[in-house]
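Every protein chain of the complex appears in place save one, which is left out.
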Amino acid sequence: MKLERTELSLIGVAVAVAILAQFSPNWLVFTLTLAISTALVVMGVVMLMRAGLVSFGQGLFYCLGGYAVGLGGRFLGITDALMLVGLGVGVTVAISMVLGLLVTRYREIFFAMLSLAFSMILYGVLVKSHDLGSTDGFGVVDWSILGYQPGTGESGTRAALLLALVIALAIALFLNRYFKSSLGLACEAIRENEVRVEYMGISRQQVLYINYVIAAAIGSVGGSMTALTAGHVDPTMAYWTISGEFVFIAILGGTGHVAAPFIAALIFTLVRTYAVELAPNAWQMILGIVLLLIILFLPKGIWSLFTRKRRTAS
Amino acid sequence: MTEILKTEGLSRYFGAVTAAEDINITITEGEIVGVIGSNGAGKTTFINMVTGYLPPSSGTIAFGGAPIKGLGPRKLMRKGLTRSFQIPQLFLELPVIDNLAIALASAEHNQFQMLRPVRTPRRLAAADNILEQMNISQYRDEMVTAMPQGARKLLDIAIAMLGNPKMLLLDEPTSGVSMEEKYTLMDTVMEAVKRRGLTVLFVEHDMEIVQRYVTRVLAFASGVVIKDGPVDEVLADKQVQELVTGKRKKQPETEGDA
């Protein structure tokens, strides 16, 4: 298998981050891990956006992934991180395969609203589940990975980052290929012109369905990693404003490159860390204003800044 | 000669409006058939019904001897029946080469591949080949939005041909194209069609083009086929002259006739 330039850069960045993290303060490592986990969910939003769909309900899969980790540890006695993540993916794929049958028939605001409705159903169920801590949620068990127990504290944070990096790298490498593959291009083709896609002999429904299920699975991984990192899950993971944040990050980064959601998620997480402390009542306003500015002046997201610069330089 | 397309009693009503009524035609393999008629005569309705975009109100359609009524565009394309569009249906924000690459991937039944790039060397070569045949190679790496109307028409037809059809329905291939370009465009298309040995049915308003490229003509008026026969005979017909080609001013082309 020959590696192309983007793939080499992705691997290079992942290795560099892993090394730098060994010398970084704990809070930064923690923030970075959360950003990577968030970026994974956003990748799912981006996959849907490339097919012309905007989901205001990706929090559903984020929450499923998170609760799979929490419940798997609490009721099934699973502590291995990879098995917990896998459990989340399994549950999410099963659920998204059912939901996908319905939602892939919809476009535009109907898709947005329907996906929102499904995530709110999960939210409603979890809020009323008193055994699961209701609105407070509950703590996640101390996890292990392949027999090694990082424990809580600094070693735990660092182990979580390494795990997140490896998983994120694998997913980014996959998506980088996926976006250039037949199926990835078929998604963009559906966004551009559905009539032509059908006349080409391609089933829109099948393409969107596969894309939806993969996006859901990746979102679940993001949720699982967030739960492992933060050590806690609660129903707001499925609340629609969280899904709105994922849409925000996707638009901030743009859909042009697999790296864009990671950069956007990092900016988002860092700014939020400070904003919530310095101006807790202005954080959403900042989000709203930035969102409007991006739509008005940078419709392809911040990633277009990089490509534009490269074009003028060459 | 084997028949390739046969319709019997094909009709379509939109409420009280008759868009097409009792269309009975048989087309044999290798024929190049022209369809004429004023706007609203039912030509596009006919094409939409035959290619599965619009369900007929009544009647039957057979392609290659098998009934195809009720099949959608996707299944019909797989059977070898496809079309081009009066308004080209393209992926505007994608490069021309990708418009073709995805069509080729689908023709190979490889539209669900996730890891192999869509731009394989073989597909690129095939795409370059058809771009050359259509004389639009210069737009290869441009977005479709950068193409003029005539080039878009050609790309639209090229994409249809990449599905390896047996029969191609062209909906007004020269509409929206300037007078000077019309003949070059049709020459290009017809050459590609003949090279592939396709059966073609095309809608056209320009009678000179009809006379030049087809052997048989179907004349539509008010949703009904009023005349079907060799080109000279149909164009000389009194009723056709009155209702279709008539000694009236040439109608300005408007968008579509549903």
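In order of appearance the chains are A and B, and numbering begins at 1 in each one.
Here is the rule we go by: a contact is a pair of C-beta atoms (placed from the backbone, for glycine too) under 8 Å apart; a residue touches a chain by one contact, two chains touch by 3 or more.
Convention: contacts and distances are computed from a predicted model.
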Options "Multiple sugar transport system permease protein", "CidA/LrgA family protein", "Aerobic carbon-monoxide dehydrogenase large subunit" or "Amino acid/amide ABC transporter membrane protein 1, HAAT family": UniProt name of the undisplayed chain
"Amino acid/amide ABC transporter membrane protein 1, HAAT family"
Using the touch definition from the top, which of A:21, A:173 or A:291 touches the missing chain?
A:291
Touching the hidden chain in the complete assembly: which of A:54, A:141, A:173 or A:302 does that?
A:54
Touching the hidden chain in the complete assembly: which of A:105, A:232, A:272 or A:300 does that?
A:105
Mind pulling the subunit A residues that touch the left-out chain?
54, 102, 105-106, 108-110, 112-114, 116-118, 120-121, 123-125, 127-129, 194-195, 240-241, 244, 247, 251, 281-285, 287-289, 291-292, 295-296
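The criterion applied here is as follows: only the chains that are shown with their structure count from here on.
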Starting from the mean Cα coordinates of subunit A and subunit B, work out the distance between those two points in Å.
44
Can you tell me which positions in subunit A touch subunit B when the two form their complex?
174, 177-178, 180-186, 188-189, 192-193, 195-196, 198-203, 206-207, 210
Considering only the defined contacts, which subunit B positions touch subunit A in the complex?
51, 53, 72-74, 77-78, 82-83, 85, 89-94, 98, 101-103, 105-107, 110-119, 159-160, 163
